[in-house]
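This is the structure I want to talk about, given as structure tokens.
The other protein chains are all here in position, but one chain of the complex has been omitted.
Order of writing sets the chain letters: A, B and C. Residues in each chain are counted from 1.
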Amino acid sequence: MEIYLFILFATLAVAAAVGMITSKDTVNSALFLVVNLISVAGIFLLLRAQFLAVIQILVYGGAIMVLFLFVIMLLNLSSEENMISRFSVKYAIAFLLGVVVLSQLLYAIASVTGTLPYVSPEMERVGTVEALGDALFSTYMLPVLVTAILLTAAVVGAILLAQRKFSGKENK
Amino acid sequence: MELYWFLGLSAVLFTIGVIGVLTRKNAIVIFMSAELMLNSVNLSLVSFSAQLGDVHGQILVFFALCVAAAEAAVGLAIIIAIYRNNLTVDVSKIHLLRW
Amino acid sequence: MESANELLTILPVIIIGTAGLLVMMVDAFTENSRTAYWITVLFSAIGLAVSVNSLFGPTGTSFYNMIAYGGTAAFGAVLVMTGTLFSVMLTREYLEKTGRHIAEVYSMMLFATFGMLVLVQSNNLVTLFLGIETMSISLYVLAGLVKDEKKGVEAALKYFLLGAFSTGFLLYGIALLYGASGSTFLVDIAATDEKGLIYWAGVALLLVGFFFKVSAVPFHMWTPDVYQGAPTTITAFMATASKAAGFVAFILVLSRALPDVRAEWSDVIWLFAIFTMVIGNILALVQDNVKRMLAYSSIAHAGYVLIGFAAATGAAYSAILFYLFAYTLMNVGAFGIVAYYEWNKGLDFTEIKNYAGLGYQQPLMGVLMSVFLFSMVGIPPFAGFIGKYRVFAAAIDEGLISLVIVGVLASAASVYYYIRVLVYLYMKEDEGAQVTLVKPGMLYSVTLVILAVLTLYFGINPGSLTDLLLSFKDAAY
Partner (left out) sequence: MLEQYLPVLILVELAIILAIAFILLSRLLGPNRPASNKLGAYESGMDPIGQARDRYSVSFYIIAMEFIVFDLEVIFIYPWAVRYQEFGEGTLWAMMLFIFILFLGLIYTLKKGSFDWDTEHTATRKPRL
């Protein structure tokens, strides 16, 4: 039963990803990315990472993509369709490079012999919030505080760049 | 379920992201492809964590998500600043500092 | 929870973190940036003092061995703090004189330094990843600091897009290494016995991520544009502190996580070292803009450091640390003087022909510039020579003769574009309107003099520092 769900989510994810990079309108790309994120969240559920699946949808799909759509609206971008130039040699090179990278990765991955173990009860616990909480607030306490500084730096930086008034001239 | 199904899917999504970054000209779509690359790596992290049965992989996905969010906030602020200066987000048009 | 002495192990990180938040609040409540400046300088000086004293402290790991302190990590903190302290001291006068003084520059520089200190002291790929990202995000903002200038904002966008792209590769490398070894701790990765293709793919992607951060050649595309677009003293900060942090983290990862595959990655680095040196120098030769020439010269210096990585012995790592110290001193100085010339005439005053005849106007600046440029070429009495000499000696001990030959030829070629600046400063007559240079502020010239004195001091008797560096056992094996 899981195989069918995996195949469903996988095809949805790949189709959405291809749709994202080929669609003309920026808003369509953003919506395709949201579909991709949700299908990847579905695969997280298959891998028993339930807390991550919810976060993926909540934070990635919910907050980050909203910010993307805000900026696309703010900059009134959809009128930039003409940026998709017709087929050019650049596409061919990029596509070739991509295929080369992909084939090496797939070759490396094919050598992975491990199969997903039958979902043992212990495995069931790994994806839950409790397991994440235990590890997060014991071993990974320092990275949590580093993330706090990272987010504050992002806030200060974003405000500095996005604000209209240029404070350089005021305090001479 | 074989592990390499999941890793293969994440490699395919990663490559689509790479191709997206290299071919598209709109700064926002390039940035979205970079987010897609990060997201595909999250997928392989979760599958490794499921196979190894420990939680470290999922913790790294946790932090990778925060990094992606912080990058989104700063990146879109830069794109807004670019829009104010050059009024275009077409990456090939803004090349003041050439070779 | 962490006992008190565990907190002491990351004292520089705590100091810089609180300083960043404090300066942020000062910016928010009072618009006057002078207090923000002095707080930043004070805390950076304290941070430097603490990290110098931690050089002689014990080595070990703390915070559930997420952090490795002492030894190479402590010297990494010293490198980062030196780069930060001196570039912060230069920033205020430069930004004020060019009418672009933005109070947030100090908090962003402190957050970037926070990221570098975490990166330098990391013993786990998760802290390493978070350190690199905190550093990079603050540097993206710093590159586009002056948002009304097309050059700066465009540099920020280019740096951002390529940075996000390289983060994807770096994270994929970390993921594959985690998959192959079962844990993200550097020591456990070293202990993986069966090295399948996944392991090699992970190592390759990790190298790509690092090569991007230290701007080795095929991944250096962003460096010249970002270094030219950013305000000059911020470029000094980026070129020295962030590159030194990247290299120290590279030492930690290579020596702790991948020691037994040394033969493989040292050959790869051997190749990249040649590319970086040759192409970095060739491109620097053809530059007419001094700031862009310095950007390419920093790529060439990354090439010389990569020679040490190709040798990858204990002596080589200590030679790299010394080289990075000398590199930080001379580069902050050189960019500082370019910034000084810049604010006299306006922002596009960095073309080399504008420098004609300026050497005589402000003799101090001319002399200091020659000190830094001679040190970059690697002329004996200066620290640059000792750094290069030790790196080449370490490489020769390992039998990498051809690499050293390329290195020597590249440095010979670099003589041309460094001395060319001095030729314009002193020999060429200024045919344009006579440029009257404004005397730099007291603090500005004192900072540059300190840098020159340190470059000279560590050139003449480097013994004390080199013995200390050789005594680090954690990176060597």
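The criterion applied here is as follows: contacts are C-beta pairs under 8 Å (C-beta built on N, C-alpha and C of every residue); 3 or more make two chains touch, one makes a residue touch a chain.
Please read these numbers as outputs of a predicted model, since none were measured by experiment.
Across the complete structure, the visible chains that the omitted chain touches are A, B, C.
Among B:Ala27, B:Cys66 or B:Ile82, only B:Cys66 touches the chain that is left out of the view.
Think of the hidden chain as still there; on chain A it touches residues 1-2, 5, 45-46, 51, 55, 58-59, 62-64, 66-67, 70-71, 73-76, 78, 119, 124, 129-130, 132-134, 136-138, 141, 144-145, 147-149, 151-152, 154-156, 158-159, 162-164. By the touch criterion stated above, the residues of chain B touching the omitted chain are 62, 65-66, 69, 72-73, 76-77, 80. Remark: the residues of chain C touching the chain excluded from display are 1-2, 21, 24-25, 27-29.
Criterion: only the chains that are shown with their structure count from here on.
Distances between chain centres, each the mean of the C-alpha atoms, put C farthest from chain B.
Between chain B and chain C, the centres computed from C-alpha atoms are 26 Å apart. The geometric centre of chain A is 31 Å away from that of chain C, both derived from CA atoms. Once the centre of each chain is set as its mean CA position, chain A and chain B turn out to be 6 Å apart.
The set of chain A residues that touch two or more partner chains comprises 105, 109, 112, 140, 143, 147, 150, 153-154, 157, 160-161. Among all residues of chain C, those that touch two or more other chains are 126, 130, 133, 137, 140-141, 144, 147-148, 156, 176, 179. Remark: chain A residues 2-3, 6, 10, 13-14, 17-18, 20-21, 26, 29-30, 33, 36-37, 40, 43-44, 46-49, 51-52, 55-56, 59-60, 63-64, 67-68, 71-72, 74-75, 77, 80, 83-85, 90-91, 93-95, 97-99, 101-102, 105-106, 109-110, 112, 114-117, 120, 122-123, 126-127, 131-132, 134-136, 140, 143, 147, 150-151, 153-155, 157-162 touch chain B in the complex. The touching residues of chain C, when paired with chain A in their complex, are 1-2, 10, 17, 20-21, 24, 31-33, 63-64, 66-67, 95-96, 99-104, 107-108, 111-112, 114-115, 118, 126-127, 130-131, 133-134, 137-138, 140-141, 144-148, 156, 176, 179, 196-198, 200-201. Contact residues of chain A toward chain C in the complex are 104-105, 107-109, 111-112, 138-143, 146-147, 149-150, 152-154, 156-157, 160-161, 166-172.
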